[in-house]
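Starting off with a structure, shown below.
The other protein chains are all here in position, but one chain of the complex has been omitted.
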Amino acid sequence: MIIHLTRDATAKDKEDILDRIQAAGLGYEDLHSTTGTVLIGVLGDTSTVEEGYFLELSGVDKVIRISRPYKLVSREFSSASKTVFAGDLAIGGDNLVVMAGPCALENEAQVEAIARYVSGLGIAVMRGGAYKPRTSPYAFQGLGLGGLKLLAAMREKYKLKIVTEATGLHRHMTAGGGREEKTVLENVIEYADIIQVGARSMKAYGFLQELAMLTKDSKKPILLKRGESSTIKDFLLAAEYLVANGNPNVILCLRGIRAFEEEKFQRYTADIGAIPVLKKESNLPVFFDPSHATGYRTNVYHLSMAAVAAGADGLIIETHNDPAHALCDGEQCVTEAQLKKIKIDAEKIRALLLGR
Amino acid sequence: MIIHLTRDATAKDKEDILDRIQAAGLGYEDLHSTTGTVLIGVLGDTSTVEEGYFLELSGVDKVIRISRPYKLVSREFSSASKTVFAGDLAIGGDNLVVMAGPCALENEAQVEAIARYVSGLGIAVMRGGAYKPRTSPYAFQGLGLGGLKLLAAMREKYKLKIVTEATGLHRHMTAGGGREEKTVLENVIEYADIIQVGARSMKAYGFLQELAMLTKDSKKPILLKRGESSTIKDFLLAAEYLVANGNPNVILCLRGIRAFEEEKFQRYTADIGAIPVLKKESNLPVFFDPSHATGYRTNVYHLSMAAVAAGADGLIIETHNDPAHALCDGEQCVTEAQLKKIKIDAEKIRALLLGR
Amino acid sequence: MIIHLTRDATAKDKEDILDRIQAAGLGYEDLHSTTGTVLIGVLGDTSTVEEGYFLELSGVDKVIRISRPYKLVSREFSSASKTVFAGDLAIGGDNLVVMAGPCALENEAQVEAIARYVSGLGIAVMRGGAYKPRTSPYAFQGLGLGGLKLLAAMREKYKLKIVTEATGLHRHMTAGGGREEKTVLENVIEYADIIQVGARSMKAYGFLQELAMLTKDSKKPILLKRGESSTIKDFLLAAEYLVANGNPNVILCLRGIRAFEEEKFQRYTADIGAIPVLKKESNLPVFFDPSHATGYRTNVYHLSMAAVAAGADGLIIETHNDPAHALCDGEQCVTEAQLKKIKIDAEKIRALLLGR
Partner (left out) sequence: MIIHLTRDATAKDKEDILDRIQAAGLGYEDLHSTTGTVLIGVLGDTSTVEEGYFLELSGVDKVIRISRPYKLVSREFSSASKTVFAGDLAIGGDNLVVMAGPCALENEAQVEAIARYVSGLGIAVMRGGAYKPRTSPYAFQGLGLGGLKLLAAMREKYKLKIVTEATGLHRHMTAGGGREEKTVLENVIEYADIIQVGARSMKAYGFLQELAMLTKDSKKPILLKRGESSTIKDFLLAAEYLVANGNPNVILCLRGIRAFEEEKFQRYTADIGAIPVLKKESNLPVFFDPSHATGYRTNVYHLSMAAVAAGADGLIIETHNDPAHALCDGEQCVTEAQLKKIKIDAEKIRALLLGR
């Protein structure tokens, strides 16, 4: 880290800056310039120091970071790509992992129908929301624990892994108006093979800490979605929260960002360009959610192909046995036939990129 | 709500659509067109029905909402501006309410020094973060319960109201590595006069429900910040969550949105244009946070004036007795002298707008 | 088009609305509703009428467009995909067209070196900027006419087609401080096989009209880049300007949009999600510029693959024989070896998608 002083920085300013460097347990050195430009080099591990820590001092013009603010999840720290395991399923290696299922779990017949064809297509992981974060307080909020139990039954019957979202630390309201006994997080950790953190929770740092600590021993994988307006830096810092608090098994998942979309055409802007960036910057597996990234069924195939071609390690896709009657996000659910084509062609593109 | 059918919608499609309308307890009517355009008018209270509920059906081209998706917080529902009371303090009426204090509570001396001058300037509400949501897992995370107690002491000593953020439903980690006994939300509800919901939590719907239900009886005011990329519609729906779940005392607070800022100049884009929009669309008081909206102390005065001139009912401002040594966001904290000028000039502009 | 009246619309308001409908040469009909909702259906070709034309009238609440504001470039108007020809080169059919070359033409040796390997790789079209729109008035502004002549020589020698940008209707300043005899547009039309319109000029409507009219007879293809913050609708309306004024041979080209990128990682947000949208909405060929969409050489391969996988008809790529010494945008230029790999793998993906 290099600190550039303003032209009018006083001796007292400089003293304050050096004090603060030492208070952080770091060393320093003057970088002499013949033109009077005053630069201070900060020595030691600055990965856990924010720029603002110095920037707010009088006399500081710029703080230039040489090392990264996140450490454990960076390639700089560990250059080898990390493989995350959900039981015997390797995520992040050469094979492409597809996760698919409905937006919301609705009832036994729906869950069973979808599990059957998902499994039949050779897809290893079933997704399905038991707890649904809905923009409107009046929309369907999910089956809750009952939904998790349906998923668990499918796991047994069809040998699927289960991924589902933990929407928070609250206790879910049941249809009858009561509350579930355990928190959403506790229930999801108990039932899921892979715990999904939604875009809305990416910056819920207390929740991330809690999640990491509750999975410290099991080290169950966490699929962390990018917040819809979070920077790459903040996304990686959220992953760092999980790893620093005890669970290194994090999967990064892109799902579209908020730009200036026309809702009629796309609900979000698919940030495919972030795939190679994340692959280079971090050692974690990178997934893509083509369903939320576009919002329309007709584009899901194209974005799935694009994400895999850009280097994604996997896809998480919404599918429904009867999209026209889905209780949630039916417009973006693909049919069984569409899902089949996506899986086959995505694997061909993956093989092509691997030179097979 | 009007449903426009596609040219090739079949009789079966139309039947499905009518079924779904009835399933939602609504009525319908055909809107005949001589040119074969097929429109269905949906009758009844559609405020709690999402467009997607119909849009996902086969044969539906467009769903046009006439009424609003939020109801309780809209002017359509109740046209009079709502005044929210924090004890005897009226928020949302003609008088401008200023809230000020440090980003983070740091220690007794700092809290006392700031409380003294905040109170001395005639500012009614002191802010201060006891629980700090930080982007980096390695940054200072707040004093926790100890901070709340410091605030409570200031309330007694200086007759200030207290506003502080409830960052979630987790239990705070203490410096010693243990956990606080109660959740952050429980502690904040106990100590604060006004409960702040941060931008990061605006879409934490389970948390919002919990908060509304825990304050159902006390009806303590909630200052709800806009998520940095949330739409006006989603912001009002988040307020609707609070009101629909039992607490009508919501204050809307803008704090800058994410656009394409250059960090060197502004950290966020101050969404001053949303002030008149919210005042027209909703009956709730509208506040503005000039500190986060810009990120730099030198712009806080200008944005405070602008927000009040645009019709804001109040401001929430970061101030510090020694900005250069603040543990958090020092760059955006104003000094006592700057705060004084802001308060005086903001009140003059308010008076001018009210024709006094 | 359907007009929804406000609840308090008067008889006079309605009369004004009907007058305006007739003034536009359109018909109307009342759409009766039993609940008093008042809707007016506008009959006739409304594709050239803006919503604002009615929206600004008193008594109008909403204007709902059923048909599109652009016509000639839409699939609704002509559903077959258009093939654009640059001489004998078909653009927009099954074969993938790659265009490559330097950001700026620098000197004979550079142009020749690049032309040689571009041609050697079987790439049909060479790009190269003779006129460079630069953000800074102090940056290199291009070789001008001399550059065009170098390109023309390469066309002869290597049987390449030439694409280059027409930056405006001004006359270029020569190195000596004088002006070229003809305008930039005239020179580019004379020398290029395909005329590029840059992102900055997408909304220069007078320029678009002039360009379309000057190429009315030759019908030379125009590669139209999307403005960095233009909507899909505005992009297609810009194409409509060209077609409506006489030149139907338009190629749409995406090149990254402005969102909230971190410059360190990506200069723009690659809008790959817009590729399937444009392919569905319009009948024109859709290209992608991976170089500008990311800004960094190391990501160009990944974005090229992604764009083709998402359905792009072609790519326009920056390449340089010596990127480290490029006078313009060297960070995003790929080397010959990288370009070769892009071409080979992109063609494989295209073949795979076509089921070959």
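For this structure, a couple of remarks:
A, B and C label the chains in the order they appear, each numbered from 1.
The criterion applied here is as follows: contacts are C-beta pairs under 8 Å (C-beta built on N, C-alpha and C of every residue); 3 or more make two chains touch, one makes a residue touch a chain.
Because the structure is predicted, anything quoted here is derived from the model rather than measured.
Touching the chain that is not shown, out of C:V84, C:A124 or C:A244: C:A244 (per the contact rule at the top). Among C:E50, C:D94, C:E190 or C:E262, the one in contact with the hidden chain is C:E50. Touching the chain that is not shown, out of C:K149, C:R200, C:K219 or C:K341: C:R200 (per the contact rule at the top). Of the options B:A115, B:V188 or B:A270, the residue whose C-beta touches the omitted chain is B:A270.
In the full complex, chain C contacts the hidden chain through residues 16, 47-50, 52, 55-58, 69-70, 131, 133-139, 167-170, 172-173, 183-184, 200-201, 203-207, 209-210, 228-229, 234, 237, 240-241, 244-245, 258, 323-324, 326, 328-331.
Considering the complete assembly, chain B touches the hidden chain via residues 229, 231-233, 256-260, 262, 265-266, 268-277, 280-281, 293-294, 298-299, 302-303, 305-311, 345, 348-349, 352-353.
Along chain A, the points of touch with the absent chain fall at residues 2, 4, 29, 31-35, 37, 39, 41, 43, 61-62, 64, 66, 258-261.
Here, only the chains that are shown with their structure count from here on.
We define each chain's centre as the mean of its Cα atoms; on that basis chain A and chain C are separated by 33 Å.
Taking each chain's centre as the mean of its C-alpha atoms, chain A lies 25 Å from chain B.
Distance between chain B and chain C, defined via averaged C-alpha coordinates, is recorded as 40 Å. Listed for chain C are residues 258-260, each touching two or more other chains.
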